[in-house]
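Other chains of the complex are left out, but the ones given are in their true place.
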Amino acid sequence: MSMEAFLHKKRGILLAYDQGLEHGPTDFDERNVDPAFVMNLAVTGRFNGIVFQKGLAEKYYDGRLPLVLKVNGKTNLVKGEPLARQNCSVQLAAKIGAKAVGYTIYTGSAHESIMLEEFGRVQEEAHRLKMAAIAWVYPRGEAVKNDTAPEIVAYAARTGLEVGADAVKIKYTGDVESFKWAVKSAGKTKVFMSGGPKAPTELDFLKQVRGALDAGATGLAVGRNVWQSSDPLRMARALRKLVIENRSVEESLQA
Amino acid sequence: MSMEAFLHKKRGILLAYDQGLEHGPTDFDERNVDPAFVMNLAVTGRFNGIVFQKGLAEKYYDGRLPLVLKVNGKTNLVKGEPLARQNCSVQLAAKIGAKAVGYTIYTGSAHESIMLEEFGRVQEEAHRLKMAAIAWVYPRGEAVKNDTAPEIVAYAARTGLEVGADAVKIKYTGDVESFKWAVKSAGKTKVFMSGGPKAPTELDFLKQVRGALDAGATGLAVGRNVWQSSDPLRMARALRKLVIENRSVEESLQA
Amino acid sequence: MSMEAFLHKKRGILLAYDQGLEHGPTDFDERNVDPAFVMNLAVTGRFNGIVFQKGLAEKYYDGRLPLVLKVNGKTNLVKGEPLARQNCSVQLAAKIGAKAVGYTIYTGSAHESIMLEEFGRVQEEAHRLKMAAIAWVYPRGEAVKNDTAPEIVAYAARTGLEVGADAVKIKYTGDVESFKWAVKSAGKTKVFMSGGPKAPTELDFLKQVRGALDAGATGLAVGRNVWQSSDPLRMARALRKLVIENRSVEESLQA
Amino acid sequence: MSMEAFLHKKRGILLAYDQGLEHGPTDFDERNVDPAFVMNLAVTGRFNGIVFQKGLAEKYYDGRLPLVLKVNGKTNLVKGEPLARQNCSVQLAAKIGAKAVGYTIYTGSAHESIMLEEFGRVQEEAHRLKMAAIAWVYPRGEAVKNDTAPEIVAYAARTGLEVGADAVKIKYTGDVESFKWAVKSAGKTKVFMSGGPKAPTELDFLKQVRGALDAGATGLAVGRNVWQSSDPLRMARALRKLVIENRSVEESLQA
């Protein structure tokens, strides 16, 4: 029931690779479209965990690092209020060998109550099967003008805590001070910063991560900023320096 | 199946702390954002029970006072007709050690029937597991212009009785006479006044509570008026005097 | 599985008291707001059964007369197409000692199919547990301009028969001839006239009941015309004369 | 799992009497409003089966001829896209002694998918309990301008085959040639022509039935054209001649 499996020196970097369902292959190139490439990258880049949907887990996961099985998802082709229902049983996740399940809650969506209910069941079942439950909390909908606004991010973090997530994945607010409040709001629920779309430069990205860590984040879940990088392993090394070894952005970039 | 665990001299004060999901951390400051602070406050303030969502209960509840586990909830980011579905099983509530489960019914909402049905199941399951079932009844929607209007509050109270709640949490009408009618309408279902947003002064708040008690209420569920107070323990003491010792507002404030 | 428990000389008068959920305490006064008062009235007035929602049954029912447990209901605060879902399990009804369950079907509502389905399950489960299933059939919605129109009332009666109700509660059409058709349409399903809002005079009300009986009704379910009466026991006596002893309106009023 | 029980010389005539729910007693007169009358008529008229909703089956069916238990239905008071959910369990149908269950699918309705799913379960359960599954397929909705158009009727027939119905009840197209195509489209699923509203003359009706039979139909399900007839037994005799003995319309009318 804990995030221990994904942590080293109390920090963790998850390699996220659920974009194939969420955004489609438009995020990929000839190399990273191949889940085997990303699986290998996760191992050689010494990530603390990898995030797969059921299909990738069944066909590509080989146990060389801990697995987060994402048990809901949706395409970006659907318009209107977002809703992602559970598409993988928690039992199957356990059978595949996952150490955690992931579930996205779109708070603010007209369908929020369905996802809160479903996460509730997923979380309990995961705990019974000795897996952690990680909530991706993404505020959406009419009342959410800006989903990186400090109060919205802090609300997302707190939602993760209230609903019983062992870890919550949230967007970065843009500055250390406001993200501190989000981390504080999450209490004992560990905060993972969402990597988001590829940043203009590596420096930009690492600065964001540094900010999140300085604010108290446990780590991050990163996808595009690694596997869209021209040198993913270099990026992986830099992130390890930054997150696990807790070095400065400059030291990390020189790694 | 009774509220006994939460009562002292037939009165009870519950410390409510489910605002993190319902309103977000915007209700909190650096101190009360920490559930451990509120958990301690509940103990040192000698409250008769504490109200947590599942996540807080799992991570912060330690058994030093009786627990009400709130098994549904929603964020305030969702627009439209309110709906909060069950996000915690009654079995888990029992396993955590709760003495009661709480459930919000938004009567008047287009989704009312879903919540009435779900509360029905929750209530029966809670009773089977020897826990009380407390209904938060909040009238909403088109037909509800003013949710503290006497006839609306009395309807909420009666709804609690009709659906089998052991206790019902309702808003104060503003005066003793009209609240008496609400208490009478609730019959053998115990009435807890909802603390609501922080009152302009402590005097204002205590007068409301006094009114509710004089009208026959069993007690109150209070959150912001305690943990947003500059001196929460003083407020706790005053409330104990007022509610449990049944003193006047003036005596209680001098406590 | 039969209505026997509620009949005397093949006739029956049920004291209905589910208005607390359906209309709120606005129907009540200081006296009849108390379910204990109505429970006693049912006994002393020698009614053949009493109708309670789950909450009242659990807290006030003591077995002195047969119980109809109403297992669905809604508030009148909700706008739009009516829907009342099951809020009490049939098992609980049996455990409380009910001899019948009651369920409202709003035919004509956009949600009709949900209620027809749910009644189907409730009816089968009730029969398995040796209880009768009584349908409150209330036509509503766009196509229903006048819910006491003869063809609408007859349709309601027939719906009760078709869906397997042991008894059906319907509104009075206003005259004997047209109500005869409704009773005939109900076949072997026993017809109980719905008492409705308090009539202008006792005479008016008893004439309606007499009409329903002359048309073949088995009895009536009456609430407000009894417990809103200035002398409920006198009204109860009159109804017994009229319904059970099958006397004229005049004889009954002199009782 | 076959229709054998309902066939004589490979033909069958079902007496349909589910109009009480579908249309209300407006279809009935003083005589045929009584299910016992129709039950007797089915026996004395030597029909091959009778179609009842659950309520009629429980209270009037006595086993003298095979029963089709209709397990869904709706009133005609509901506006909007048609939906009829299951209101009787397949187990109960078996317990009552039905040899088949009937279920209406409104293809083209916005709720089509609910009915296709539900029929799927009903069909499998019926087969497990050794009953046939008969689909009433009625195309409706925006795309269906004319529900007796040849391509629409053939689509209905084919739908019955595709979803696994043992027999499908469809409307007549109006001519032999086009109905042949519908029968062919239904493959091994037996086609029963829907009797529909009372035809202007007996001759008109029998000509339609003759056309359906000449096109390959197995028989028909007829209600109003029999029990609304001034001489139902004469009509029954004529239909037997026509359908079972395979005589001409003229011979049959002289019967």
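Chains: A, B, C and D, in written order; residue numbering restarts at 1 for each.
Criterion: a residue touches a chain if its C-beta (ideal position, glycine included) is under 8 Å from a C-beta of that chain, and two chains touch if they have at least 3 such contacts.
These figures come from a predicted structure and were not determined experimentally.
> Quick one: 4 copies here, how many in the whole complex?
5
Heads up, the rule we're going with is that only the chains that are shown with their structure count from here on.
> Quick one: how far do you have to rotate chain A to sit on chain D, C-alpha fit, nearest 5 degrees?
145
> Same residues or different residues where chain B meets chain C? The copies count as same if more than half of the interface numbers are shared.
different
> Please work out the Cα centroid separation of chain B and chain D, and write it as a whole number of Å.
Taking the mean C-alpha position of each chain, the two centres sit 56 Å apart.
> Find the geometric centre of each of chain B and chain C from their Cα atoms only, then give the gap between the two centres in Å, rounded to an integer.
Those two chain centres are 35 Å apart.
> What parts of chain B, by residue number, touch at least two of the other chains?
Within chain B, no residue touches at least two other chains.
> Line, ring, star, complete or other: which describes how these chains touch one another?
If you draw each chain as a dot and join those that touch, you get an open line.
> Provide the full list of chain pairs in touch.
Chain-chain contacts present: A-B, B-C, C-D.
> For chain B, which residues are in contact with chain A within the complex?
So the residues of chain B in touch with chain A come to 18, 20-21, 24-26, 28, 30, 33-35, 53-56, 58-60, 73-80, 83-89, 92.
> Flag every residue of chain A that touches chain B in the complex, lowest number first.
On the chain A side, the touching residues are 107-110, 112-114, 116-117, 119-121, 123-124, 139, 141-144, 151, 154-155, 157-165, 181, 184-185, 187-189.
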